[in-house]
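Here it is: the structure, laid out below.
Every protein chain of the complex appears in place save one, which is left out.
For chain A:
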Amino acid sequence: MSSRLPPAALSLKQFLQRQKVLAVYRNIFRTIRQVPDEADRKYLRDWAREEFKRNKNATNQDVIRMMISQASNHLEELQKSLALAKS
């Protein structure tokens, strides 16, 4: 996931993928906000940051796509647990 601004311009597909990554990142943070406990929130935020930063330098598009879907799955799980916890 090329997060730093590269010297060369991104192709359209890469640009769109970058937007998807950032959108998933943002949605994860928005969902984390709804977690009731502050310590849990901090832990989840650090975990999300770690995961994204670790894979920051991947360049293969398929690998990036797989990682995006993994992140979306984590996000869905988190949302489902929150919905269950609230009800």
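In this text, a residue touches a chain if its C-beta (ideal position, glycine included) is under 8 Å from a C-beta of that chain, and two chains touch if they have at least 3 such contacts; residues count from 1.
Definition applied: contacts and distances are computed from a predicted model.
Undergrad: Not counting the visible chains, the remaining one has a UniProt entry; which protein name from "Proteasome subunit alpha type", "Dynein light chain roadblock", "Acyl carrier protein" or "Prolactin" does it give?
TA: The correct option from "Proteasome subunit alpha type", "Dynein light chain roadblock", "Acyl carrier protein" or "Prolactin" is "Acyl carrier protein", the UniProt name of the unshown chain.
Undergrad: Which chain A residues would touch the chain omitted from the figure, given the whole complex?
TA: Interface residues of chain A facing the absent chain: 3-5, 18-19, 22-23, 25-26, 29-30, 33, 49, 52-53, 56.
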